[in-house]
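This report concerns only the one structure given below.
A single protein chain has been omitted from the complex, and every remaining protein chain is retained in its original position.
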Amino acid sequence: MWAYVARKLLYNIPVYLGILFLVMAALRVNDPVYAFLGKSASQDIIDTTRREMGLETPFLFDVAFWRGPWKERDVGHGGSAMVKGGGNGRFKVTWTAAIEPGEYELLATWPEMSGAATDAGIQVFDSARATERPEIDQSIPVGEGEGDVEVGGTSWRQFATIRFESRTARLVMTNKADGRVIADAIMLRPTEEGREPIVLDNADAGDDPDPATLGEDPGAEALGPDGRSFEAVGNEWTASKFGRSLWDNQYFAFLSRVFTLNFEERSWRSDKRPLGGILANAIPKSLSITVPTIILSTIIGICIALISAYFRGRAADRILVVIAVFGMSISYLVYIIFGQYWGAALPQQNNATFQPFAISGYEGWIGFREGGEFYFTPGMWVQYCLLPVMIGVVVSIGYDTRFYRAVMVEETNRDYIVTATAKGATKPKIMFVHMLKNAMIPVITRVMSTLPFLITGSILLEMYFRIPGMGFELINAINSTDFPVVQGFVAVLAAFFIVTIILTDVLYALVDPRVRLS
Amino acid sequence: MSKTNSGEPVLKVRHLTTRFRTDRGVVTAVDDVSFDVYPGETVGIVGESGCGKTVTSKSIMRLLPEQVTIIDEKSEIMFEGENIARLSEKRMREVRGDRIAMIFQEPMTSLNPVFRIGWQLDEALRYHTKLGRKQRRERAIEMLKLVDIPNPEKRIDEYPHQLSGGMRQRVMIAMALCCEPDVLIADEPTTALDVTIQAQILSLMNSLKEKLQTAIMLITHDLGVVAQVCDRVVVMYAGRVIESGPVADIFRRPQHPYTQALLDSIPKQGNKERGLRLATIPGIVPSLWDLPHGCRFQDRCKFKEQRCVDGEPVLEDGPDGRPVRCHFPLDEARHPQHLAGRHAEGA
Amino acid sequence: MALLEVRDLHKRFPKHGGVLNRVVGNVHAVNGVSFDVNEGEVVGIVGESGCGKSTLGKTVIQLLGATEGSIKFDDQELTSLSHAEMMPFRRKMQMIFQDPYSSLNPRLTVRQLLREAIRFHKVVGADQVEAHIDSIIEKVGLRPDSKDKFPHEFSGGQRQRIGIARALCLKPKFLVADEPVSALDVSIQAAVLNLMMDLKDEFGLTMMFISHDLKVVEHFCDRVLVMYLGHVVEELTCDNLHADARHPYTTALLGANPIDDPTQRRSLTILKGDVPSPYNPPPGCPFTTRCPVVKDRCHQEMPPLEDKDATPGHRAACWEVEGAGVASSAAAGEG
Partner (left out) sequence: MMLKRFLRSRGMRKLRRNRMAMVASAVIGLYALVALFALFGGVSLDDTKRRVWRENTPGFLQPMSKEIADYTLDWHADKWLRPKMEAARRASDERSRQFSFDTAALGQRTLADLPGDELIALWDEAAGIYDEWRELQDTADEANEELEFFRIDLDAERAKDAPDQDMIEELEGEIEYYEGQLEQAARAPELAADLRAKLLELHPVPTGVPGMVYRAKLWFGTDSKGASIIIKGLYATKIAFQIGFVTAVGAVLIGTLLGAAAGFFGRFVDEAVMWIVSTLSSIPYLVLLAVLVVMFRGSIFDNEARPALALVPLYAAFGMTFWVGTCRVIRGEVMKIKELEYVQAATAIGFARPYIVLRHVVPNTVHLMFINFSLLFIAAIKGEVILSFLGLGVKGQPSWGIMIAHSKDQVSSGFFWEILTATALMFGLVLAFNILSDALQDAFDPKHVS
């Protein structure tokens, strides 16, 4: 039997990974950074926020699937140039060079292409200090613009003169432009005479100048053998000249956090609450609604089913079936609206003496106060949770009764019931002893299959009665693309789901001897 | 051989008629069935599928679902001087399992899969006797020994799925006989079993009948089993009893054409002639919804005459002094060629 | 030359268990069976449930792939054929099934059922398909108007006739009948058996008749193979089955069969115990757990299936049955 449980566990691991992948991928279709910063934020802020959020590493292997990476063309200086269509600046190239401090003229050259951008901007950094961001009109081919110069057989366009204090010059060009941006070669020509100009071509390869080190001064070793490097971010797939380990991505980072059970990750929303904290106070709220609902509706469901099966075919049975079907045909939301109206709003309106339920909201009824002192006030539970629980039970009774009735009635047709009758057993004896134990198997299946959805609580009830349970937090987190909370919750939920699947099998073994020993 | 039918029958069934309410209207599954069962005797109820033999047995035990079953007022099931057809449900429960017990065809599904053998065995004892837990367990183990189940002490705590088909049928028999009922109704007990296991069960039932003096009402479609085990036979066709009597007479000199045709259609053992064709009965059993006026076997009967079409024959004593329901019952004189070849000499 | 030659056929079903659902054991449904079927002959396969007779039938016509051993049909080895190469043989070898209620597709009328098979194998020209259907239906004794009815509109016996029609419409040479009459009442059983006999003679069919009922096999077949737990324990002709039977299991089977004559009432030979579980068969001869004449040698070695007495083709696999030749040493004995 334990081999069976182990196999089930092994089988569910890929399912678990599948769940996390599905949710994380779905959330990342729209770039979350823009959801937070809006469209207009500058490239720089975008980069820093992206790193804070841990989004700078690729999701899995950063297949920029339909965005397409920088395309390499074998034209232009040094036999190659990189081209990227205009966009929101997510794709950028960086030229880095080790230089002697001093004033330099910056010249650029690129192969002529149709649809080139008119405002291709290059942000120049003096090590970490951002200097100017001149724009080049690449639609005018090099050589035809005024002021273009001929150096070493290729024509260049001078676009800025900058004084550098540090020993590193870094030029960053993004695809935030109105047309195609062409990144080919840059020349730094010192204004003082007698010093050689430095040519940076997109073919140079740096060792591993991690863009994350944009802030510090990349030491010499970070640059290529001749002190130059070129790297195109958002383009790891093709042009990334430095290797990124396969495991260095958001998915595995998250998985490592899950399997080491650390919940320190902070919510992105303003209050930056730790995930563990949110979970800790959300789960009890959800449970205080769904656990009573499940217990009550199962018990009531089974009782009604037993009555219905007992009077099978007679009036009582038909009435119960009709009520169940009628109940199921009304939407869950209508029950909630009228439930809240009659339960809470009406008594309050004509300020009836007996006002049992609050219209919405939640007060802790059990737990530890700040001082660690334990409190248990059932009155609070009645006031805030009993109404949603009753609504939940009323709604699920229709479904439960039909299911359990079908199970009971099916059991009554089994041969062993006829044998028991032939032995002289009374009808209640048959129902409550023979049949009930056999019926436990489908009952367990049903109850256990709703167990994992316990902790998300009834999302609708929580949203409507504004009880900040796990479902409520989850939906809000999703709407505000609060990745850590969403991912954390889904991880916990999926884990809980797999645990209940295993638990179901264990319970089967307890109830059904055939499973235990086979 | 058959018991001498001295004294009162333990079970007297007179004009038993059972109808079912279906969405196509009311249908009569068992029509005016009468027969007796004497103490210590095995009566075989024989007939092809759909002839009402199982409905007859379940009507006696009132195991059919109440809402759809109508047992006609004129049905009489006399047992211990009472018409148990009219008994209240409460009184009937006292009879079931204690005075009349029943075993079924599918050993695989007739036992409750989630309860131990021991629990199910002493359930009847719990209902009908005042025995304490320990005595009940001893009684149960004793019964398991009686039905030749090896090491019963271990088996009693096992679950039904741990036993083979034959073993389960033995448990069923033990369960039925633990209150020493007067009548055991066995509804096709060996049909689902293999031949060798069937042999074991049949011989067990025979030996128990001797030991416990229980009358057995055996429902089957296998004429071999009937010949092997039964003392008297009741042949049914389309819900009606068409012939009954001691087993030797029925097999030797069947009076109803259907019985005779049934016997002929069984492949003979022993001397084998190449390419011998079996006797068959043309046509199919009439549907209970549109029964023909007159004799129900008329469309398939070789000896059909106009009288068979006009009126239905009544179950009355034929030339051999045995009840038969046919206007022209077979007898030596009129149908020598049919009866002569019947088992004159040994196999 | 025999139409069908089966040599040392094995069929094993893997049993899965353990954490990784690996194969932890094998059920030997068919365990080294060898036999021949000559043209026009009817060979019976008899045995209790779980003895592998159905599996043998399905493996012979390649419904199930054989694990080991060779099956030669018309002198062509079947086990190595691809799906396409198997096609002509599919047509020549057909099967009749047991349960009338699940052997016919409930959504197809009789005409569609037959037309589908005929057109697939192009048994007759496109224009004669209807005529061919009518003739087959008439041959199996069904009313012509039943062509456009659904299976649920027929009785058990009639459905078996449709099953037979489906097999015959391809004009096969070899027919495997897997318990064709077991689910029918005695009178209908007789009618279907007669029909099968007529068709055998008319079409000159060679048949393999699988059943658990010895009376039916004795009546219908020329020769019979008695199987027990995947092995053939005895092979003999049916002419005088009762007298010829030598293997203890066969005699037990015959003895346990209640014959329909009260005057012949005799105590049925009782075999104690149950068929052992196929998951762990007993060592040596499989019948050791129930055999009335078991010796310790039976536990050690599996007795080979060999000729035991003068009558040709009468073979038995049992140490206790004196061999026709010298006291049979282990090595002797056929394949």
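List of remarks:
Letters A, B and C mark the chains as written, and numbering starts fresh at 1 in each.
The rule is short, and it goes like this: a residue touches a chain if its C-beta (ideal position, glycine included) is under 8 Å from a C-beta of that chain, and two chains touch if they have at least 3 such contacts.
Every value quoted in this text rests on a predicted model; they were computed, and no experiment measured them.
Checked against the full complex, the one of C:Leu4, C:Val27, C:Ile61 or C:Ala316 touching the unshown chain is C:Ile61. Only one of A:Gly179, A:Gly471 or A:Pro513 touches the absent chain when the whole complex is considered: A:Gly471.
Residue A:Val15 is the one among A:Val15, A:Ile45, A:Ile299 or A:Leu510 that touches the chain not shown. The set of chain A residues touching the chain not shown comprises 12, 14-15, 18-19, 22-23, 26-27, 29-30, 321, 325-326, 328-334, 337-338, 341, 345, 349, 406, 409-410, 413, 452-453, 456, 459-460, 463-464, 471, 474-475, 478-479, 481, 486, 490, 493-494, 497-498.
Within the complete assembly, residues 58, 61, 63, 83, 86-87, 90-91, 93-95, 97-99, 102-109, 116-117, 120-121, 150, 152, 163, 166, 170 of chain C touch the chain that is not shown.
The criterion applied here is as follows: only the chains that are shown with their structure count from here on.
If each chain is drawn as a node and touching chains are joined, the picture has every node linked to every other.
Among the remaining chains, the Cα-based centre furthest from that of chain A is the centre of B. Centrality by C-alpha centroid: the chain sitting nearest the overall protein C-alpha mean is C. For the pair chain A and chain B, the distance between mean C-alpha positions equals 69 Å.
Chain C has its Cα centroid 32 Å from the Cα centroid of chain B.
Centre-to-centre, using mean CA coordinates, chain A is 61 Å away from chain C. Shared contact sites, meaning residues of chain C that touch two or more other chains, are absent. Not a single residue in chain B touches at least two other chains.
Across the complex, chain B meets chain C through its residues 48-49, 164, 166-167, 194-200, 202-203, 221-229, 247-248, 251-252, 261-263, 265-272, 275-281, 284, 343, 346-347. Every residue of chain B that touches chain A in the complex is listed here, in rising order: 61, 63, 67-68, 93-98, 101-102, 104, 106, 109-115, 123-124, 127-128, 159, 161-162, 172, 175-176.
Chain A meets chain C in the complex at residues 3, 6-7, 10.
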